[in-house]
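This structure is in structure tokens; I'll ask about it shortly.
What you see is the complex with one protein chain gone and the rest in place.
Chains here go by letter, A and B, matching the order in which they are written, and residues are numbered from 1 within each.
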Amino acid sequence: MNGWMGKILRVDLGSGKVSVERLDPKLAHDYIGARGLGTKIMWDEVDPNVDPLSPANKLIFAPGPFSGTFAPSAGRYDVVTKGPLTGTIAASNSGGSFGAELKFAGWDVVILEGKAAAPSYLWIADDKVELRSAAHLWGKDVPTTTEMLYAETAEDAKVACIGPAGEKLVLFAAIMNEMQRAAGRTGVGAVMGSKNLKAIAVRGTKGVRVADKDGFAAACAETSRKIKEHPVGGTGLRLYGTDVLVNILNSVGGLPTGNFRTGQFATADKVGGESLAARELQRPRGCFACIISCGRGTKVLSPKYAGAGEGPEYESAWGFGPDCNIDDLDAVTKANYICNELGLDTITMGSTIACAIEMFDRGIIGTAETEGLELLPGNAEAMVEAVRLTGMGEGFGKKLGLGSWRLASMYGHPELSMTAKKQEMPAYEPRAIQGIGLNYATNNRGGCHVRGYTISPEVLGVPMKVDKDATEGKPALVALFQNLTAAIDSSGACLFTTFGLGAEDYAAMLAPLTGEAWTAEEFLKCGERIWNLERLWNNRAGFTAADDALPPRMTQEPMPSGPSKGAVSRVPEMMPEYYAVRGWSPAGEPTTEKLRELELA
Amino acid sequence: MGMMLTIHPEKCTGCRNCELACALEHEGYFRIKASRIHVYAWEREAFSVPMMCQQCSDAACVSVCMPKAMHRDAETGRIEYDAAKCIGCKMCVQACPFGNAAWDALTESILKCDTCGGDPACAKICPVGALEWADPDLAVQPRKKSFAAKLKTAYAEARS
Partner (left out) sequence: MKVQYFALLRNATHKREETWTRPAADVRGLLTDLCTTYGEPFAKWVMENGELAKFVVVLVDGHDVRSLAGLDTPLADTSEIAVFPPLAGG
């Protein structure tokens, strides 16, 4: 095969049995790879009602056809499983080099089943696959684990691992690769921990084949040019990173502040990308095959929060910053480092602390419950300590590790958890921006921004400007972005390539790479198919239209101040049109007609 | 003066596009282990350095090569590898102090940067200019100047 490697690796962690299967070319064409292919395998093999932390859940690592080639900024992979935080299908996307290395070792998909008898790690060297003891690694943080594995497997191996958080089954534990990149959301790290799997180390000596070498090189040169010429992907992201968004969201009154109580934070600039570039930034970083370089190599010099690593990204800076009423960028950066080191999702972590802060501020919980932590708005030290405790599973961190929905419910106030389907909403206010709210409410993994990023047209004006306060046309816009993103995620490409590229561009690269015919329509249709399959899974897992909702604060409490003062989220009034646009019943279920159209029936 | 492939490690983002371009150029597919350039990363500090043959004037690989497979091209000044003469003794791999000659088990030959015949694919694809195909004198001018500027600032501060 070209593009794809043609092989699936299946490992039964309990028995240690390793099997190799052929990748069905039809499946590859219909689901592309990564998120799509992983979801299809979950659909075929796993009961959606399975307990996510039981051995019956499966954990799938899958790169896309682009991964391991020089398709610009397209070396990514997905981890697909049932998410313990939400109970939905979970596909967590990461960059770095790990996904490409799986391709070089000859694999399109790695499926992990069951549970190892004792802490173990998987060592994949091309066709040689070994399950080894990780007794000496269990308990170690992500950087230490990674370095120890380089020493005992190969210096140029690539490692995806969990930290103490995944081992302790923190419901939003992440899987980290190359120390600084994260398959962050929905608790995929906890699934890995529940299987007693500490890490996967992989090294490959094979190569990704190209059907039409000159055609592919030309297509990639063209897409690279488009990305570089786009002012966002070509310049802005390298200079300022994603954190540059703080100020623009703040200026339009859409920066969720103090657990989404309002949409503006007076000192937001202190934690924005401009401040980061002036203070902590050392150099930009890029994932495998990346030409955009949005990564931030950073360092904190102040002794109180000293450290080095990568980040923070926008969502992370927001979660530890404005969402907690904190404007100390050193503290925010340190919190980000701790998440990387212990293996935690920064978005859920920040938002969960913000929820705890609101409860503390309102007197719902006190230092008796928090075991001494003074979780008041703006208390940076307490926030940083809360992160550490959560990653280590100590003290109040044990409760924070359940995520904000379970935490707030424990104290009788689930309405103070800013979640959709129990996953924390990222850094855009639904009352100030109508479309993103609809995306949060309908996203197959709950509160998620990336997989329906209407912020681009609604706030940034990319590719064209739409009115953020309007509801007209938003259902169709959200559905389109969700479909396109599903296809892009499945190809191995980074979502930032959308600054410059459209569906036709991905098709133009896939065709010479794979030797198959690809059009923009087919590419988009794959995305729609994948979205609907995720929806079918969730429906079977018991999710209904009632779950396509936002917290009551978003729909019932008007924005108290700022440019969007008085606004509420109008998600409920947009929902019927969203279902209609999607070809679903009024109850939010894909119709037989739609499923036939997508070849899912 | 001949052109040289210059490294600016402070600009390297760790993307490894250079390795991909090199592999495709020489092998026709993305067999990255066949790349003649490697990027070494220090992930804790988020720092990377690309490394390839430095085309040494007094090349250790040439000195140890008995069949003269490794030789200097009189015209370009570059160290060239003649696979036809190579006996696979791997002395060059051991001799290179930078580790920039590698043995490729698949093709049973030495992997060493040949600058793509004077038009390096890696320098063309590098998105941030960490690899530069330039006149060696001009290539380091910006670095010399930026360091000189630091000295200028230091002296100005000392005087005031």
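Quick notes
We adopt the following convention: a residue touches a chain if its C-beta (ideal position, glycine included) is under 8 Å from a C-beta of that chain, and two chains touch if they have at least 3 such contacts.
Just so it is clear, the model here is predicted, and its values are computed rather than measured.
Taking the complete complex into account, the chain left out of view touches A. Checked against the hidden chain, the listed residues A:461, A:552, A:566 or A:586 yield one contact partner: A:461. Across A:53, A:245, A:335 or A:598, the single residue that touches the chain missing here is A:245.
Remark: the omitted chain is touched by one listed residue; of A:215, A:236 or A:258 this is A:236. One of A:261, A:406, A:449 or A:553 touches the chain omitted from the figure, and that residue is A:449. In the full complex, subunit A touches the omitted chain through residues 230-233, 235-237, 239-245, 247-248, 251-253, 269, 273-274, 313-315, 449-450, 453, 456, 459-462, 465, 467-469, 495-496, 499, 562-564.
The rule is short, and it goes like this: only the chains that are shown with their structure count from here on.
The residues of subunit A lying in touch with subunit B in their complex are 68-70, 97, 100, 104, 143, 146, 178-180, 204-210, 213, 217, 228, 238, 282-293, 295, 297-299, 308-310. Across the interface of their complex, subunit A is touched by residues 10-11, 13-17, 20-21, 23-24, 27-34, 41, 43-47, 105-106, 125, 127-128 of subunit B.
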